[in-house]
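Mind looking over this structure? Questions follow.
Only a single protein chain was left out; the remaining protein chains are all shown in position.
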Amino acid sequence: MTTITFGKAINEGLRRALADDDTVVLMGEDIGTLGGVFRITDGLKAEFGEHRVVDTPLSEAGIVGTAVGLAYRGFRPVVEIQFDGFVYPAFDQIVAQVAKLHYRSRGTVRMPMVIRIPFGGGIGAAEHHSESPEAYFTHTAGLRVIACSNPADAYVMIRQAIASDDPVVFLEPKRRYHVKGEVDLEANLADARPMGVATTVAAGDDVTLVTYGALVQTAKDAATAAAEDDVSIEVIDLRSLAPVDYATIEASVRRTGRLVVAHEAGEQGGVGAEIAASITERCFDFLEAAPVRVTGHDIPYPPAKLEQYHLPDLDRILDGVDRALGRPNSLSEVDA
Amino acid sequence: MTTITFGKAINEGLRRALADDDTVVLMGEDIGTLGGVFRITDGLKAEFGEHRVVDTPLSEAGIVGTAVGLAYRGFRPVVEIQFDGFVYPAFDQIVAQVAKLHYRSRGTVRMPMVIRIPFGGGIGAAEHHSESPEAYFTHTAGLRVIACSNPADAYVMIRQAIASDDPVVFLEPKRRYHVKGEVDLEANLADARPMGVATTVAAGDDVTLVTYGALVQTAKDAATAAAEDDVSIEVIDLRSLAPVDYATIEASVRRTGRLVVAHEAGEQGGVGAEIAASITERCFDFLEAAPVRVTGHDIPYPPAKLEQYHLPDLDRILDGVDRALGRPNSLSEVDA
Amino acid sequence: MTPSDREATGLLTRPDDLVRLLDATGRRHANPEFDPWVADVDVDALVDLHREMVVVRRLDAEATALQRQGELALWPPLAGQEAAQIGSARALHDDDFVFSSYREHAIAWLRGVRPDELLSVWRGAAASGWDPYEKRMAIPNIIIGAQSLHAVGWAMGAKWEASSAASIAYFGDGATSEGDVNEALVFASSFDAPVVFFCQNNGWAISEPVGLQSKQPLARRADGFGMPGIRVDGNDVLAVLAVTRWALDRARRGEGPAFIEAVTYRMGPHTTADDPKRYRTDDDLAEWRERDPITRLHAFLAASGADMEAVDADAKAAADRAAAELRAGITAIPDPEPMSVFDHVYAEPNSHLERQRDRYARYLAMFDESAEGAR
Partner (left out) sequence: MTPSDREATGLLTRPDDLVRLLDATGRRHANPEFDPWVADVDVDALVDLHREMVVVRRLDAEATALQRQGELALWPPLAGQEAAQIGSARALHDDDFVFSSYREHAIAWLRGVRPDELLSVWRGAAASGWDPYEKRMAIPNIIIGAQSLHAVGWAMGAKWEASSAASIAYFGDGATSEGDVNEALVFASSFDAPVVFFCQNNGWAISEPVGLQSKQPLARRADGFGMPGIRVDGNDVLAVLAVTRWALDRARRGEGPAFIEAVTYRMGPHTTADDPKRYRTDDDLAEWRERDPITRLHAFLAASGADMEAVDADAKAAADRAAAELRAGITAIPDPEPMSVFDHVYAEPNSHLERQRDRYARYLAMFDESAEGAR
C-alpha cells in the first residue's frame, strides 16, 4: 500500500496499462510534454515515447475520430478530453461511431477505447470547465460510463476500463485529484472488484443514498453528520453509471425503503431520474416515500462565485435525506 | 379548416412565419432548391428568395454556428437538420452556445433559434436516419424541446417555436409527415394553446398513458383497443418535452393512480425516466403501481427489417398498460 | 508555383490542373509526370479495367432495379463514377485499408465483397455486410466525412508500427465542408500519416452543386494543410490509377498524406429516393454523358487495336455473371431473427441490456403462447 493522490493513482494506472500492453496508446491535448493540464499523464511521454503518449492537434473530434481508426487497427486508445465542457465537439464521433461501431459492424470491429474526462465543478473554474455531461453518455447505447471516487478505485478502474473491450467514458472528479488515499499498486486486476459493481461505502438502515464521483465523500460526511442525529444512512458509491448495479441498490432500498440520489448534473433527465425510475419499478412495494433527487439546478454551470449555490453539498444532501424520511425539511410546507 | 398533410402543415407554418416576420430565415442542407428531402420547405425559396431560405454547405456545426451569429444580429433562424442522426456534429454549438448564450450573456443576447429535426423511426430507413435524440436536449438547460404529433398542432407550434425568444429543438415525427388532418390556416397565435401545455387526447380513468410524436396515434389506438377490454386509458400528448407540463399529467395520475410513458428512444435516461421520477415524486401517495416505461431498447437503432422489434407498438403499449394495472402481462411471472 | 513549393508537394502539376491521360474521345495524352505510374498498364490491364467498369455499372443498374422491385429499401447509385472508383481501387495493395462512404460499391467489389454482402445493408437486413478485416475495407459510413478521421487514425497506427500499408479515405465533394474532413487533413499532416484522401467530386451533394461547398477546385484545399493536392479527370480510369498509385506510393515511402480530387459526375439520382429533375437539367446530364468513363476507355482500346468483339463479349459475360450472382445473392440474404436486435451492442456482458433482452424475449414469447393456444 502506498499513499498517493487521486491524480497520481490514475497516472500509475495509465503507466501500468502502457507497460502491460503495447497496443495501449494515450492521446490528447497537452498530455505529452506538459503531462496534461492536471498532470495526470506526467512523465508518461518521457517513459513510453511520443508514439504511446501523443500530443494531438487541438480538435476533439479529431482525437476521438483518429482513435477510432487506431482501434480499427487493434490499438486500445485512451483519449483525454481536457475538460468536461470540451467533449461536445467530439459528440458525433462518440455517439455515431465509438458507441455504435461494434453493433454496426456486427461484432467484427472492437472499440476498446477509453475516453477520460475530468468532470464536475467545485474548483472555481471558468465557463465550460465544470460540467457533468454523464447523462448524455448513459443514454447512449453501446457505451459504458464509469465514475471513480477515490484513489484506490481510480488506479484499478482505469486499468479495467482500458482492459474492457467496450468503449468506456471514464469520468474523473477533478476536484478530488489532489486528495490522497491508500493504493495498492501491486493490485491484480483479476482479483479486483469488477468495475460494474457498486460499493456500499457506509452501512445504514434508514435511507439509501446513492451517488458517484466527487459527491461520494460529501455523502459519507452526510452519513457521519446524520448519525449524530440518529439517522442511519447507507451510502452507495455507484462507480458504474451505465450499466447501473441495481442489485446493490435494490437490496439496500428493500431494507431502508427510502432512496436519495445525488449528483452535480442537472435534475431534468439526469442519472438520478433513471435511478429513481428504475428503483421505483423494482422496489415499489418496499418504498415508503418517493425517491428524492438532490442535484445541480437545471441551469448552465454558473460563475465560480455562485457554484456553491448550485452544487449539492452536505446540507442539501441532508435536506434530501430529511425529505426522504419525512422529517422537517425545506419543502415540508410545500408538500404538505 | 383545410385538410392537409403533417408535412404541408409545417410548410404552411414556415411560410406564414416568413411572411409575418422579415427576421425569420430558414437554413439547412437541400432546403432551398430541392425543398428539403421531405419537401417540408417546398416552394419557400422561390417565394421568399435565397436570403430567406438558404441552402447551406454540408456542415451541421456550420449551420447552427452561423445561425448563432445571425441571432446575434437579430435574426430568428430556423435551421433544419436533415435527419435526427445528423444533429451530433452540431452538438457543441447547440449545447455550449445556443443553449447557454442567453445565460452566458446575462440576458443581453437572445437566441430565438428553432432547430427542426425530423425524428424517430418506422420508415425503413438506413443507419442514422431513425434516431430519437430528444433526451440529450431535455437534459440541456437553456433549451426548450417540442415534439408535435398532428398537422393542426404542427402548424401552430412551429410558429410558436419561431416566435419564442428561447431556442427550441423542434422534433417532427417523420413517419407522420404524410398523414392528413384538419388545419385552421387562419389560426391566430394569440388564441392558440401555448406550446408548453400538454393535451389530453383521450379521456380515461384506469391508467394515464403519456407519450409524444409519432406514438401519440399508437397510444390513441391502444386506448381504443383497450376500451373493448373495458380498460379505460387516458392518453396525454406531451407536446413539450422540456419543460414538461406536469400539472396535466399530475391531475390525471391523481385520478388514475397509474402511469405509462412510451417513447421510441431508449429507456436508460430517456424522457420516460424523468417523467416517471417526477410523477413518483409528485404523486407518490396516489400511485397504485410503479410507473411503467414502454420504450425502444437500449441499442443502436437496428436495421430496417428489425425496427418492428425495437419500436413500441400497440401491443407493447398494451402490455405496458397491463403491467401498470397488474393484469396478466409479459412480466407477470418475473415480477411475481 | 515556386520551386520550393514544388519541392514541398513533390508535384509539378498544380492543383488547378486536371490530370487527364485519356480524353473524352479516348485519345491518349502524354503526361511526363504521371505516365510513368501507368507504364506497366498494357492492353490486358486496360481490358481488365474496362471489364470491371462494365461489371460495376451493371451491378449498379441491377441494384437500382432491385430497389424498384422492393427487394432493397434504398440504393445510392454509382453510375458515372466507375472510373474514379475502379481506377483508385486498382491502385491499392492488398494490405492497404479502405475507409469509405456509402456510394463506393465498386471499391467494395474490387476488395472482394460479394453481392449479398454488399446488398444486405441496403435491404435493411443487416447493420453491415462484410468483415472489414477480411476485405481490408471498413464498413461504410453514412455520417458525412466521419470516416476520414478513421482512415487517418489507422494510418497513424500503421506508421507507428512501421507497416508499409497505407489507408485511403473516400468521401464526396459535399463532405469537404464537414469539420471532420478538415480535422482529418490536420491530423494527417501533423503525423505524416500514410493516408490518401480521395474526394470524388461528382458535382452534387444531393441537390447542392459543388459550387456551394467551394468556389474553386477542391484539390486546392490540400496545400493549406501541408500536403499535395491533385485534380484528376475522374472519368479517366487510367489517370485515376496513375495519381492514386503516385499518392499511395509516396504515403508508403513515408512522405505523408496526399489529397486527390477526382472530378466526375453522378449520372443517377442521389439515391433511389431522390428526384434530380428538381435541381438539375437534362443538358447538364447530357454533357456528362459525353464524358462517360466506359465509352472513352472503349474507344481507346479500339484505337489501340484490341479485339473489341472479344473485349465486349468478355465484359458482358462477366457482367452477366455478376448480375446473376447479385440476384441470387439477394434471395440468399436471410431475414434477421427478432432477438438479434440485441446482438453486438456490447462486446462484453452487460447487465442492463441482458435484463432488457430477457424481458423482451418473454414479451415475444407471449405471442408464441397465444398462437399455440389458438391452434
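Order as written gives the chain letters A, B and C; numbering starts at 1 within each chain.
As a working rule, a residue touches a chain if its C-beta (ideal position, glycine included) is under 8 Å from a C-beta of that chain, and two chains touch if they have at least 3 such contacts.
Because the structure is predicted, anything quoted here is derived from the model rather than measured.
Colleague: In the intact complex, which of the presented chains make contact with the chain not displayed?
Modeller: A, B, C
Colleague: Can you tell me which of C:R28, C:R114, C:R220 or C:R359 touches the chain that was removed from the display?
Modeller: C:R220
Colleague: Just to verify: which one of B:A9, B:I31 or B:L70 makes contact with the chain not shown?
Modeller: Answer from the full complex: B:L70 touches the omitted chain.
Colleague: Even though one chain is hidden, which residues of subunit C still touch it in the full complex?
Modeller: Touch with the absent chain occurs at residues 8, 176-180, 182-183, 186, 189-190, 212-216, 220-226, 229.
Colleague: Considering the entire assembly, which residues of subunit A contact the chain that has been omitted?
Modeller: 29-30, 33-35, 37, 55-59, 61-62, 85-86, 88-89, 124-129, 267-268, 297-300, 302-306, 309-310, 315-316, 319, 330-331, 333-334
Colleague: Under the stated touch rule, tell me which residues of subunit B contact the chain that is not displayed.
Modeller: So the residues of subunit B touching the missing chain come out as 25, 51, 56-57, 59, 61-62, 65-75, 77, 89, 92-93, 96-97, 101-110, 112, 141-142, 144, 164-166, 196, 242-246.
One rule holds in what follows: only the chains that are shown with their structure count from here on.
Colleague: Centre of all protein Cα atoms: which chain's centre is nearest to it?
Modeller: Closest chain centre to the overall C-alpha centroid: B.
Colleague: I'd like the Å distance between the centres of subunit B and subunit C, where a centre is the mean of that chain's Cα atoms.
Modeller: Computed value for the inter-centroid distance: 36 Å.
Colleague: Between subunit A and subunit C, what is the gap in Å from one C-alpha centre to the other?
Modeller: One centre to the other, that is 41 Å.
Colleague: Considering subunit A alone, which of its residues make contact with at least two other chains?
Modeller: Within subunit A, the residues that touch at least two other chains are 61, 89, 92, 96, 103-104, 141-142, 242.
Colleague: Residue numbers in subunit C touching 2 or more other chains?
Modeller: 126-127, 143, 179-180, 345, 352-353, in rising order.
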